[in-house]
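Reading through the structure tokens given below for one structure.
Removed from the display is one protein chain of the complex; every other protein chain stays in position.
Should a chain be cited, it is by its letter among A, B and C, assigned in written order, with residues numbered from 1 in that chain.
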């Protein structure tokens, strides 16, 4: 426990949410659903979860979406939902990249707000068409560059904006991973398959998959526009069709210089997105794998280690912070794991079956009794100054 | 993105959840609610959120709990919910410590499963009474020692159990914080007030508030029972009524030795729970502030850095893992922040009011267009070998 | 390279140094000799390097000590050196612990300054006798508690002394190692043998070997006296004669509380001496394995990371700092390794033999040429904006 809880996020009206993509076997769809549930401001009520009708229906059932709102076709879904009085307010698009454009277009035209996974589209032409459509529609269009949602990224942006770094000179951004070091796509791994397939990912591979996150993060924090690039895209794995490593020099407006490296063939790197920005007064350093820390170094002073919720942060970070400093966000998941195991035991009991044996790890009343025994013995020992049995 | 998504947690029947405590201004209640929502296996349908009736009702409204199930009295709630066909399956108890016993007793007697925040009770006698009641009731009773829910804690336990450390000799557990370094309870800070008040917290302060987590974590991972303690509980802050620092030596069954330190007056420590266990074959080191890492050192080999979802982990960790390695759990919260901001903009638009200006940071279609421009220029540059304008 | 070199340590008169112990096969003697040479203020001119006369002479020859000043008996050495006009100014005592007392006594009585490895003696009685003798002799007696020599330890002491931490409340000191996890002394390993032998080490094992460093460091930095201890000394390894793990609670004058842990059976720990001190205004954290960093956390501010030579340090640290910030002390050893390899090649050539093949790694003129080619190509590329061949 700590100082300033943030307890008022579950309130207010819930929005009706639909989803396109994200059925069984998908990855990012589940992430979007958890994100939507976390603060209790969305209710998932409709979906077109898969192109295969049976998988679409099965996914809907698992997700508590009523059968009549489990669609097999996203065009039909847009029409039907737009026509309902209780139709969805907003749709999440979590399909492979090449479908983003068509789906977004249909829902925007149906007057429905859109939350879309990145990258926007697979061609610049489509992207510009979509941008025009968003403007004319008046609807909200959110691209889930999720790294902009971290409290310390918000703070970093605010710092740069307030001039605390001085004039920005050098930007170093990198995003190495290692999961495509071998030709994983040849093994049938779904995530690898579509991400290395030009027909579904577009003309860039690693650069589009993760380089785009790096680009967006750098833009978000520094606010600087890139004027020119010098790029070296390489495909290291034999037989792969798209780049798996990108090394880029950048010239920014106003004279700053930068380097961007993204790679999916760098053993030992899980998800190493890291941004460093150097101005003439100070530098900052933030890494996604340790996201609750931002190191700020003002010239002539010792580096300061800012933490989420800790001293020195401002409103930008506070409004996207749920739990006190020192509690990594895994804190919420640790709790959720106990709730999940409890649900399993309760339901299994209700259904007359044996619960998953792993749920036997749940802490229970006996743990509580034992802890009290321990504390009691400690209290006695502290008072008497001698060893005390439990 | 990475290798093995975990996408099937949102399924199956939802349980009906009630809550006692956790109204406006509380901390841990919100955490429990988020945890319950995360995997979509609970629906909050009833609550007694505060002792003050008005605050209880207002909290219920914010939490989408219907007015007729917003109770002002937990006894009444237990009776009423037990009598309903659609009554709650399980209750979460998130009151101050001194109420845990009475509330738990009432709900167990009403035949309702219980999830209770720690510590169990404020006296050993109550704890033992409750333990007996749990056994006779046949109901599930879960004490939310949340640190047992981390994937790498599960893995650590499995390792010790499998003998990978050999015979355990030394256990070092510590849990320093700094938020009570000054007399915060005298300023009206609610969290500090009840945690330093013997009538609400029981006879131990820091030891009960966080030492009990340390104790539980150590027990969970090592499985070893403590036989004897030698404790030094100290109150450093003038005027404080309970200990704010605890230093304890422990003798375990089988001859292992250990030290436990918990403190709330150690400047620079936010939530520094850390466990180290040393056996005659290997040692392990896990810290809550970097919970996705477990360092394991087998004698005569370089230390290995295990990560959540990474190589070398087993089923115990996998079943409580939602996202790929390298994505800290903040990943989900980052996404949730975007969803939250999107909800604000959509609702504000619908209500004809100006949205919170901070939501202007949402990435939008223009960010997508710009990223595509960047990738296009990079592709061109890589092909031509020259600097390319965006 | 960096900002403020420290270039005036090699100057002034050199002292004539003798050594007792530290012959072939010893460890700490070599460390003392390097330390004495580093700043060029000592010249090793006499020694009694081993009890075995042949080994004593052979060691002397290797160390450039003239045969007539290579003694086989320390008593004889003290007499002879005291009688010479060019006799030693100071003696280094680097024998096993049980000889410290007798050797120190003899040299002090002969009017020679003493530098002695820790621990002082193996009994308190001897220690007190020696202390009295030092006082009556008027000679310098230095006990090489080397951890007090680190720049950031000096700074930490100065900070506490200046009140920057406020009133000290909690002290946490630990010193875990793992090299005695198995019964190494049974394998004939010399260092393990004498350190676990009560006749040579005295009545405590791990506590005397390394716990005494921990104690001294804590005393040096905080200045606080220990009034009472509650200790648990344990021998975990079967057949070992002395403790290999020590866990101690401490009560300090003025009410501070502390814990000391030293262990030689903690797998994964090489030399983990670490000190944390918490006052009512700030806390500090220093670890020997990363000795150039001191983290200071003032209440209500982000932790600051002080570095050797970096911003925020004072004179106490500066006067024991040789190289600029960011250059770990290994910098000097890296240079020394090149000098060592160069010597080997030059001498081998002079002697007409093949040099150690490992010295082929020495960087040479070709590396210089290649680097210039690289820089030239970079300069051209930067001017033309295009890829440039070397």
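Just a few scattered comments:
Rule of thumb we're sticking to: a contact is a pair of C-beta atoms (placed from the backbone, for glycine too) under 8 Å apart; a residue touches a chain by one contact, two chains touch by 3 or more.
Since this is a predicted model, take the numbers as computed values, not measurements.
Interface note for the absent chain: among A:56, A:295 or A:346, the touching residue is A:295. The residue from A:75, A:194 or A:387 that touches the chain not shown here is A:387. Here the missing chain is touched by one residue of C:115, C:165, C:237 or C:295, and it is C:115. Only one of A:269, A:307, A:321 or A:337 touches the chain withheld from this view, namely A:269.
Listed by residue number, the positions of chain B touching the unshown chain are 230, 295-296, 300-307, 310-312, 385.
Taking the whole complex into account, chain A touches the unshown chain at residues 169-170, 172, 174, 176, 178, 181-182, 230, 232, 234, 236, 245, 247, 249, 251, 255, 257-259, 261, 263, 265-269, 276, 278-285, 295-299, 303, 385-387.
By our rule, only the chains that are shown with their structure count from here on.
Using mean Cα coordinates as chain centres, the one most removed from chain C is A. The distance from the centre of chain B to the centre of chain C, each centre being the mean of the chain's C-alpha atoms, comes to 44 Å. Separating the centre of chain A from that of chain C, both taken as means of CA atoms, is a distance of 48 Å.
Those residues of chain B in touch with two or more other chains are numbered 230, 232, 251, 269, 386-387.
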